[in-house]
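Note that this complex is displayed minus one protein chain, with the remaining chains in position.
Moving on, here comes subunit A:
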Amino acid sequence: MSLNKSALALAGVLLATTALGTGAAFAQAKVAIVTPYMAQPGTQFYVEAFQGVADENDWDVNVIDTAGDVAAVISRIEDLVVQNVDAIVINVDPTQVTAGLQAAKDTGIPVFGMDAGADPLLVTNVTSNGYAMAAETATYVADRIKGEGNVVMFVFDAFPPVQVRGVIADAVFGNYPDIKVLDRVTPDVSDGGIADSRAKMEAILAANPEPGSIKAVWAAWDQPALGALQAIEDAGRSGEGIVITGIDANPQAREAIAAGGNFEASVAQDFSGIGAATADAVARVLAGEEILQSVTYVPTKLITAANANE
């Protein structure tokens, strides 16, 4: 009795597996995306856009979510290498999965980073350009204050992706003889960054009580910009026309920008664009092309009151 039941059930499971697994025709290119972070909203945008391009190219795409398990990413890459897929795309810090990347390299399977981080074992990593994002907002500030006045900067040099943003803003402001960087603040980010940025900004406002003595606040990401906005509004100085900019365009920042107050601009990464550009890179390599750039940048978008609600 139990033999028949369990054998039948097992046969059912295996049959179902067969039906699910053999959809692919032989001529199709096999491409796999491996990520531990499928549950994060940005990742879903990458993957959807990637699959759009993949459908056009008629690839057999296998999306593997290891649900936060980074070691499993290595294991699945090893399986894909044994299976001899045509290309692998990862969305995880490449230094954590070197074992898998090495296995792919040894068999000549190209691996692409989708906002993963640059690594010599990747053909290319497709991501946003932190330098360019900072240039967008820094020039926005310089233009808005007509090249003169005091600017407060919020930076975070301990985190490389944010540090590069500060470097660019320094260069832009340094290029205007009449712009003076009043303070270069590194906020305490342990509580998320808004509260301490607000406290730091309150102190700077108290030290510079004259209207017009602060023309702008340039923040390397959105949280300090939001903290500075709160400080300026609570000090009753929102009428002075202090220009605030952030980077990343998170939902809270978009809301503040759309409201039309001092927080005027931020920069949004194009997650769908990153997914599509990754698929394009895969297509180029599958077509036999060699990609020379170890990083492929996807343009970002300046967000102002005009497009904050899009």
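Some points to look at:
As a convention for this text, a contact is a pair of C-beta atoms (placed from the backbone, for glycine too) under 8 Å apart; a residue touches a chain by one contact, two chains touch by 3 or more; residues count from 1.
What we mean here is this: contacts and distances are computed from a predicted model.
Hidden chain, UniProt protein name from the list "NADH-quinone oxidoreductase subunit L", "ABC transporter permease", "Bifunctional protein PyrR" or "Cytochrome bc1 complex Rieske iron-sulfur subunit": "ABC transporter permease".
For the chain left out of this panel, the touching residue among A:98, A:186 or A:230 is A:98. Per the touch definition above, the residue from A:68, A:174 or A:241 contacting the chain not shown is A:68.
Residues of subunit A that touch the chain left out of view are 1-3, 5-6, 9-10, 13-14, 16-18, 20-24, 30, 32, 60, 62-72, 74-76, 78-80, 82-84, 93, 95-99, 102, 106-107.
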